[in-house]
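One protein chain omitted, others in place.
Entry: chain A
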Amino acid sequence: MKNLEELRKLREKAQKNIKLRSQDAKIKVVVGMGTSGIAAGAREVLNKFINEINERDLDDVMVTQTGEKGMSSQEPIVEIREENKPTIVYGEMNPDKVEEVVEKHIVNGKVVEEYVVSVEEE
């Protein structure tokens, strides 16, 4: 270890590994992972979100999961929750749509209207 610069480089690398434990998330992506959700491909959707968000280094986005939401016909269901904003619920998601939602909604703050199945006020 020669200097603080070198230490900070090591730290940046290491922080990726503990991100799940230390982040202060502003946006929460919740994927419905009930039986019907999984059958409809929720796991692929969930993993796509995780990978997209990691590749783009979005530190303030947390991806988590929940059980059945009672909208089986529109699975996989994904909610995007943000403080002081209504929760946006997307339906019939797939990995391609995930990429779009991450790009437009999460990064640029523009809701992708055509996939929205409901909007839940706080």
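Just so it is clear, contacts are C-beta pairs under 8 Å (C-beta built on N, C-alpha and C of every residue); 3 or more make two chains touch, one makes a residue touch a chain; residues count from 1.
Going forward, contacts and distances are computed from a predicted model.
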> Can you pick, from "DNA-binding protein", "HAD-IIIC family phosphatase", "Branched-chain amino acid ABC transporter permease" or "NADH-quinone oxidoreductase subunit NuoF", the UniProt protein name of the chain not displayed?
Replying inline: "NADH-quinone oxidoreductase subunit NuoF"
>> Need a quick check: the contact residues on chain A for the chain that isn't drawn.
In response: 1-4, 7, 10-11, 13-15, 17-18, 20-23, 25, 31-35, 38, 46-47, 50-51, 53-54, 62-67
